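Only one protein chain is missing; all other protein chains are in place.
After this line comes subunit A, so read on.
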Amino acid sequence: MTRTGGKGGKGRGKGEELMVPRAEFRSYYGRPVIKAPAWAARDIAGYFFLGGLAGAGSVLAAGAHLTGRTTTARAMKVSSLAAISLSTAALINDLGRPGRFPYMLRVLKPTSPMSVGSWLLSAYGPAAGAAALCAVTGRVPRAGAAATAAAALLGPAVATYTAVLAADTAVPAWHGAHRELPYLFAASATAAAAGMALVVAPARESGPARCAAALATLADLGATKATERRLGMVAETYREGKAGRLLRCARGLIGAGAATAALAGGKSRPAAVAGGLALLAGSACTRLGVFAAGIASAEDPVYTVVPQREAKARREAAEAGEAKGAAGA
């Protein structure tokens, strides 16, 4: 019947994954229980991508700076500055009251990832900007090195906090994956930065980028798998519809990009550029896909009701088991 407590979520056979019967559940005329964010995909998923590109790019730039790969270092610093500037513009554009964006720094709230992120950006942005300016003008190299180091220290946080931003909501596809999403975002950011380095750097300097691209590809695949395993029935939202298409595209592009870069990127400049562009596009698709999965999971009440029913049944079974020494489903 339409009771939902023990629906066959876990007993699902591997072979029939594509045709999972719709979970039976009850709702108020099929209306969503929670509200999907009104955020524009272009602005917010775009920001996830650009923030990742900037943050991870700063780490890559610092490495290049340290190892004397000056062309890569300069190009990546400029790329990070451009990406973080665009990010900020996208974030402000998405506000309901753009003129009130300074209110973001009215308070510092550790319970609000958006507040933490705003402060993070306000520290990272100037550092990335100073690093880029010094690299381009060649002036005050000491200050440039310090700014490069500061941006590289803050960069990984800029790249991963956005996962917390998404996960700290009631959106089932995001909150359910709150343990895995940061790793997926870190992998995706690494892929983007490696891709950018492949596009802008000369072939003889691209060894680390190719290596990072390969690592990012493996991590991306692993994190996606882990996310889907964790989410149970909500993982449908990562496989179906727009999100499914985007994430399949992402996997294809990142895999192809990393492979192209690894095999030919060291010798052929066009191959490096092609691989880099594929990595960048793949990373953008990942963010857009995760964003779309979240929206899909918020708009269909099944993803709110069924997992909550299951969690409740599990908890009650555990409580009953504690009380009686026997668990009932």
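To be clear about the criterion, contacts are C-beta pairs under 8 Å (C-beta built on N, C-alpha and C of every residue); 3 or more make two chains touch, one makes a residue touch a chain; residues count from 1.
The rule is simple: contacts and distances are computed from a predicted model.
A single chain of the complex does not appear, and UniProt lists its protein name as "4Fe-4S ferredoxin", one of "NADH-quinone oxidoreductase subunit J", "Permease IIC component", "Gas vesicle protein A" or "4Fe-4S ferredoxin". The hidden chain makes contact, of the residues A:34, A:123 or A:149, with A:34. When the missing chain is restored to the complex, the residue among A:50, A:209 or A:231 that touches it is A:209.
The chain not shown here is touched by just one of A:107, A:263 or A:318, and that residue is A:107. From the options A:170, A:263 or A:318, the residue with contact to the unseen chain in the full assembly is A:170.
Annotation for subunit A: contacts to the undisplayed chain at residues 1-3, 22, 24-39, 55-56, 59-60, 63, 66-67, 94-97, 100-101, 103-104, 106-107, 109, 111-115, 118, 152, 156-157, 159-161, 163-165, 167-171, 175, 178-183, 185-186, 189-190, 194, 207-209, 211-212, 215-216, 219, 294, 298, 301, 304-305, 308-309, 311-312.
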